[in-house]
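For this depiction, one protein chain was excluded, whereas all remaining protein chains were kept in their positions.
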Amino acid sequence: MSPAIVLLLIPLLPLLTACALTIAPLRRIVLFSAPLAAVPGLVTALLPEAGAPVVIPWLVIGTHLGVDDTGRIFLLLTALLWLAAGLYAVGYTKNSPQQVRFWIFFLLCMSGNLGLTLALDMISFYVFFTLMNFAAYGLIIHDATPFALRAGRIYLWLVIIGEVLLFAALLLAAWITESMLLSDVAGGLANADAMPLILGLLLVALGIKMGVIPLHFWLPLAHPAAPLPASAVLSGAMIKAGLLGLLRLFPLGTATLPGWSATLIGLGLLMAFFGILMGLLQNQPKTLLAYSSISQIGFPLIAVGLGLAAPQQWHLLAPVVGFYALHHGLSKGALFLGVGMAGQLNTPTLMRYVTFGGLLLPALTLAGAPLTSGALAKTGLKSFLAQSPILDESLLAILLGLAAVGTTLLMGRLLILLWQQAGSSTQAITKSMWSGLSLLFAAVILVGIYPEMLTSSAPGISVKWFDALWPVAGGALLALLGRYSLRNCVTNLRVGDVDVLLEALLRRLGEIAAATKLPPLPQLPRAARWQNLPLLLLLRDTEQQLRQLSVAGVIFILLLLALLLL
Amino acid sequence: MTELIVQQQWFLWMTLLPLGAAVAAFLAPRQAHWIGLVTALLLPLCALAAIAAATLSETQTITAGNWPTPLGIALRSDGLALVMLAVTALVGFIISCYALGYFPVRGHHQSRARYFWPLWLFLWGGCNALFISGDLFNLYVTLELVTLASVALIALEGGKAALAAALRYLFISLLGSLAYLLGVGILYGTYATVDIILLGDMLAATRLNHAAMSLMIAGLVLKSALFPLHFWLPQAHTMAPAPVSAVLSALVVKCAYVILLRLWFEVFPALDTIAIGHLLGLLGSIAIIWGSLMALRQERLKLLIAYSTVAQIGYLFLVFPLAHTETMASAWIGGVLLMMAHACGKAAMFMVAGTIHHTAGSDRISRLAGAGGPIGVLVVVFTLAAGTIIGLPPSGGFFAKWLFINAALVSGQWWYLPIILSGTLLAAAYIARVLGWAFLDVKRSSYPVIPWMMKWPPLVLSIIALLFGLIAYEPVQLALSGAPVSSPVLVEFGP
Amino acid sequence: MSDLILPAILLSSLLPGLIIFTLPEESVRLRTTLNLGGAVVKLLLVALLFFHVAKREYTELRLPLLPDMELVLRADALSLLFLILSAFLWFLTTIYAIGYLEDSPNRSRFFGFFSLCVSATTGIALAGDMVTFVIFYEALTISTYPLVIHRGTPAALHAGRIYLAYTLGGGVVLFIATVWLRAIAGPLDFSPDGVVASLDPALHGSLTIIFALLILSLGVKAALVPLHIWLPSAMIAPAPVSALLHAVAVVKAGAFGIIRVIHDIFGIGFSAELNLLFPLALMAAFTIIYGSIRALSQNDLKRRLAFSTVSQVSYILLGVAMATPLATIGGLVHLVHQGVMKITLFFCAGNLAETLGIHKIDEMDGVGRRMPWTMAAFTVAALGMIGLPPLAGFISKWYLGLGGLAAGQPWVIIVLIGSTLLNASYFLPVLHRIWFVPSRQDWPSSTLRDGRETTWALLIPPLITAMLVVMLGVLAHSVGSALYWVELIATREYGP
Amino acid sequence: MELALIFDLILLITLIALAWLLLASSDIFRAVVLFIAFGLLLALAWVRLGAPDVALAEAAIGAGITGALLLVGLGRLGSAEHYRGTRTRLTFLQRLSAPVLIGVMIPSISLILLLELSLHASATPGQQGLVNVLLDVSGTNHGVTAVLMNFRAWDTLLEKGVLLLALISIWSLDQARPLFRQNDISPQLTGLARLLLPIMIIVAGFVLWQGDHAPGGAFQSGAILSAGILLAILVGYTLPTRRQGLSLRLLLAVGFSVFLLVAAATLLSSDYLLKYPDSLAGSLILLLELVATASIAALLAAAVVGGHPPDDLSKPVDRSSAVNGGQT
Partner (left out) sequence: MSPALLYTGSGIILFSIGLHALLVHRHLLRKILAANIMGSGVFMVFIAMGVHGDSGVADPVPQAMVLTGIVVSLCFTAVAIVLAVRLNKLTGCTTLAVDEESSID
């Protein structure tokens, strides 16, 4: 097998599986084995020598695929998460009436997400990005509840806007750099006049995916609306697609852009705290998790911002960002699946306690407790804070610590909510669901303990215990102290935020569109039909007179006279 | 073989043959249709031979009895004559085939069939004699031959309306040809010859000549039904039996026009005719609009087609104002081309109308509703033929209009453009009206049986009409040989 | 031999058409054989021609029409692009139409005119000079009219009148402009450098007017706003006609004509020199946006598609008017891509109408369950229309965007973005209805033996074209794809 | 000279007055009679103009046969101006047309023409010189006959065609009906006819023969003969039914047919239409004149009778009323 075919197989296998689903006789077998479509990706990510770049010139307008260092870590995350979510989904959708439809979208989305990590040129990046985004719509509205439909609508709008802006950005980038390769963009953009425009477009387009404020509002709508396995990948893997885009397209390591750096750091901080605050106000575990995602994505954004300020250090910072993505993705995926699981454990059995115990692990990881990958990631990030063009290093460190406190609090509230709502679902738990959850738990532990095994690019950072511990401990303490208020805090805060405003705007736009329907032309009354036009009637009468020989004679003679005289 | 072709004066045979056949058909009425068909088969062959002979030999003019021209009658096989002979042969052949189906040999229309053939053959011979004639008085005789045969053919339908139309046509023709003859008389009195070529050489721009020309033009304008003297045409063409309508619209109207062309370009070029040209152009323009508008509001198919002829005649008269020095050939060829194209198209249309009248009992356009089956074929024929009337490419009408517009542009007479264009659009409108009815979704229980001969020959003709532009090169080249015009056909703006 | 290919291609649809006219209604088998036989023969001939042209063996046929005027048939790369499109889509549409019109009246008439229509389109593709182009262009106008009014309802007749009024009005203007141009510039053979560039500068005023007349008249068929009125009303025609009308024949003929005028009569450089292209680009841009906005408010599926066509066809013009190699590539490739996508959409709309009697968008709820394959094809095509990668529509937009940048007119990107957003907002709700909204009514279940959603003849063509939509995008850079071919054309036009 | 001019003036004024009178007269019968008189006077004018051939033809054809035709027609039509249904109100244009015609336009046209003609000083010699030169080879000794039968024989051939065509047209329109009621025939008339008929035949023959060197010829002779035939019909002669078929048609067509045959033969032999071989010219012309006379006589008579003979092809009609004439 040539490397090209191997690489193509990663996104193609889910696609082919989806196609196979449309063939009725194959459906049973395919449904069962569908999660395995992510396996080639996982294998490629784990084999260090696999995934050398290939060029496939005939595909679309020249396709470059390959697994580089950044790509490998994202591929690992993506494949792992989709595999786990897929396994979970096998059980989750077992008796669903729309099972096939779900799986088709699930697989399409998987294909897009996996392919995205492999893309080394703009077009294929855009192709897979689009595939993923649109397929996700099918997942979000899968349950067809009004809430899901609304979430889907808003999601779709933002996706389309993101698509066209990305399209514009890529177009400009391709025009300026005269290359389709993503690796050329960063260098090519450095000195271009249009760079601010392109970066702005990219930030908006990718920011939508990442939930950058103020484009975040679809996240708390869409993530809860989707079925659980879908939420897991949405929050764990797909949200990282935007991050990957930033890493691929921003002139990281080539240009010093203090302004952009400041913007990104500021945004990152804002997201980190905003997510926590909003999350604390939720009473739905999935919504809470979605806000947590917004909060968590703030950190890599800060890292990117730091990278823009210090290009010379980017080669050190990049693995940290990747590792952060991996860590968050796995933990968030595990939490989402666990949320589903917890909801189904309706009796306080041993299983329930084990599960909650297990859930504590990703929760702590997210909070950045020592010994977890979270601590590794955050420590890695903190070592670069000195590069920030705004705010002092120490202040930033404190802010990060405060964020960790908040995260811990948030996790606390999550667990409390889960405990309260346990048993709300009646769906049976199958083995495959357990296997999916276990896979993620295992991965979370493994990444924390032995990052080098999973990814060659894991940062070799030694965690300072105190730095990692105080926020978690503080947070846990706070949670314990305030568990009453955490249990009963305001829950009716409007879920989305910007979307309310936006929907009103859209409705108005719709009215305008409807108004463009011009009124139909008035129909002529029957009497005014063309046959009865005065002119034609006159013609008819005149014609009848012309037919009189005497009249005709006059005309003849008149003509003769005219001819004679002319 | 070549010798044989060159040696015979085929274009003369083309007049003798139908005349002889007419006598034979008169003598043997039971065999009339066979005689007619054989003649119709032979004449296109003769036409081909005549064209071949003409291209091979130099001489284009001979005189009857080989008497020198002031005395003898010049008979010409120049381009115009040959082209008209050929078109007449083609259209005549198709019409003959059609008539075979239209006038059944047995049945109660027997007596009509019996007289149709000799009359039609006389008409054919008369047309051919007219086209080759190079002598003004001989033109008068041939024109009268054609007219008389037409009158009888119109009256053949036998109804009172047909008789009235025939009678009206007769009077109009008399008026026209007497005016023409008066002009000929004055010319003969002045120059002692009626030979076209001699006259063309001798004629000076005197007032008397102008008067003679006016009389002749007025007479011929009346006979070729230019607005506002078109009043007789719709009735005459509508009341006649279908093959006759076809003949009248396709050929007979053209006879007077051919004489006009010969007069304008060959006899009177010395005269100052610009003002008259503009007058004719003006009338032609009105005819285009008027005829089209009238066609638009007709309820009967045949009347619609007849008014369409009125409009098309209007186009023919645009030749006269458009034929300036540099655009002479453009306009002239345009006129000739339009004559040919219109002959084919209009004949096919009238045959369709006749078939519908024949089978449905009426040619009201509304009777076409839900046309399908065999009627559908008729609609197709109609549509194809209408292409040339509208001036759609690749019909001859298209190229004729091309040449007219070209001439109008180059000679700076912009005002003819909107006329030609609106004529085109109006034509499309009235044709579309017919098609609209034909396409109307009405369920029919049964369709009439249409004789073979009434279905396919018109189809052939309509296809020829539509594709005429593609084969127009040879006819145009032929027409240009010995033509009174020699400037380039497609003119460009001078430097 | 190669001289005969060109007329043979024309005759391969003309002759069957003429024979079909004469067939009685009952002889289904013979008619079908003729139809498909003609289509297959044409495809084969076109393929043969393709190899000739690919080897840069251009064939030409000249037939004298008048002294100094010739009918010129010539196969160059551009004509082949259009030719392949029309031959292939005709083949599919024929199959589709056979299925669609099963047991309906007046089929001989329909297929006769259908074949004439395609012959005319073929002629437009092969026209080697302006005169020939005009000839076939007008022939197309008139041969399409009977198809538009085929249903014979008063509404259809009304639409036919509108169609005829617009297109013939455009036709006569085209006619005049051509005659005028011929009188100024002499023979009008299409040539890569144009034929008027070398004329006396004193004539530039006239040339500008002629250019405007040509663009306006051709713009009627290309549905440039405000000359587009006929197009949405012509959707009353049977689905195969709409399909061909919107995808290949009429609309494309106009666009193709504009391409010919700009590239091969005036020449890109000269057009740009006279500042003729910018207004055209503006008109095209306006049409793109306007058509999309109008499409938003249509509830009739075919009407919405029609307005979509109004919008999409102007992409082609926009690309051509940018006058840069990349934009030209974008415009030309959209000629093909839009054709394939739009024909798929119309096929699917026809399937809905024919099988379930659905005409309105609000009747389409959940129809994806009843007709999954048809709707899958619809979805692919609609997404392609929006311009989602890697479907065909994306390729066009990508090159258009690049071309706009190359031309120094970045506003094009805004137009593209706006149009994409609008496209999405009138297509995505439809897709949503199809797949995610539960059906409100019970459709008659399939009467076919194996429970297929509809007959093969109706199903296969949209599936093939939908596949093509994907392939044209995914395999855009492969040898023989539309993009590949268009790049060859652009190289010829602009030099390597 | 003076006297001649005065005579001419009187003649012309009479002619014009007659024309005006006959056209304006309220009684159509009177108009027809006046028309016959007009024709005879016109013949006189032709003589004055040095055209005795035309004079003869005018008298025989213009006045004679046309007169007969008109009278027969009048008998069948009636003289009143009948309208079907109500008379439509005249439109403004119509009411205006007559006075405009009379008062303004026709006079002005006449005036213009007269003016142009009077200004035109004719100096062109006619073709009489040429005709006289070529008379020797024409096969006849009379100029007009030479022109008719040789120099412009093509015209004459076509004109014979017109004549035959007219008859076919008439036959296609109507079936023959009796000229007058059978019982109107008086014995006196029968006697007169018996006396006149042979004379007419002789006169006709003479006129025909004379045409070779003096005014006269086929037309004139044929017209006289046809008058004879009509006379015979008037007194009740009928053509036997068995002669009403092919033989009658042959008789009617023979003149034109022979002319055509001669034309074809000359075209075949000499490549020129109607170029008679020098040696045969005289006899050929004689032959043509003979058959033409026969045909013309029959044609003119049949035209006056006005309709085709009853035959098995058409609807059966009352046999006894079917009268047709033609004997030589």
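Some points to look at:
A, B, C and D label the chains in the order they appear, each numbered from 1.
As a working rule, a residue touches a chain if its C-beta (ideal position, glycine included) is under 8 Å from a C-beta of that chain, and two chains touch if they have at least 3 such contacts.
For clarity, every value in this text was computed on a predicted model and none was experimentally measured.
Note on the chain not shown: across the whole complex it touches A, B, D.
Within the full complex, the residue among D:Phe38, D:Phe256 or D:Tyr276 touching the omitted chain is D:Phe38.
Counting over the whole complex, chain D has residues 4-5, 8-9, 12, 15-16, 19-20, 22-24, 28, 31-32, 35, 38, 42, 45-46, 48-51, 53-54, 57-58, 61-62, 65-66, 69-70, 72-74, 76-85, 88, 97-98, 101-102, 106-107, 109-110, 113-114, 117-118, 122-128, 131, 143-144, 146-148, 151-152, 155-156, 159, 162-163, 165-166, 169-170, 173-174, 219, 300, 303-304, 306-307 touching the chain that is not drawn. Counting over the whole complex, chain A has residues 544, 547-550, 552-554, 556-557 touching the chain that is not drawn. Take chain B: the residues that touch the chain left off the picture are 71, 137, 140-141, 144, 148, 151-152, 155, 159-161, 163-168, 170-171, 174-175, 178, 181-182, 185-186, 188-190, 192, 235, 238, 300, 303, 362, 364.
As a working rule, only the chains that are shown with their structure count from here on.
A straight line joining the Cα centres of chain A and chain C is 37 Å long. Remark: chain B and chain D have CA centroids separated by 30 Å (rounded to whole angstrom). Per-chain CA centroids place chain C at a distance of 71 Å from chain D. Shown for chain D are the residues that touch two or more other chains, namely 112-113. Residues of chain B in contact with two or more other chains: 210-211, 215. On the chain B side of its complex with chain D, the touching residues are 7-9, 12-13, 16, 19-20, 22-23, 26-29, 62-68, 70-73, 75, 110-112, 114-115, 118-119, 122, 125-126, 129, 137-138, 141-142, 144-145, 148-149, 151-152, 155-156, 186, 189-193, 206-208, 210-211, 215. Chain B contributes residues 168, 171-172, 175, 179, 210-211, 213-215, 217-218, 221-222, 228-232, 235, 275-276, 279, 283, 290, 293-294, 296-297 to its touches with chain A in the complex. Residues 112-113, 116-117, 119-120, 122, 124-127, 130-131, 134, 147, 150-155, 158-159, 161-162, 164-166, 168-169, 171-173, 246, 249-250, 253, 256-257, 260, 263-264, 266-267, 270-276, 313-314 of chain D are the ones touching chain B in the complex.
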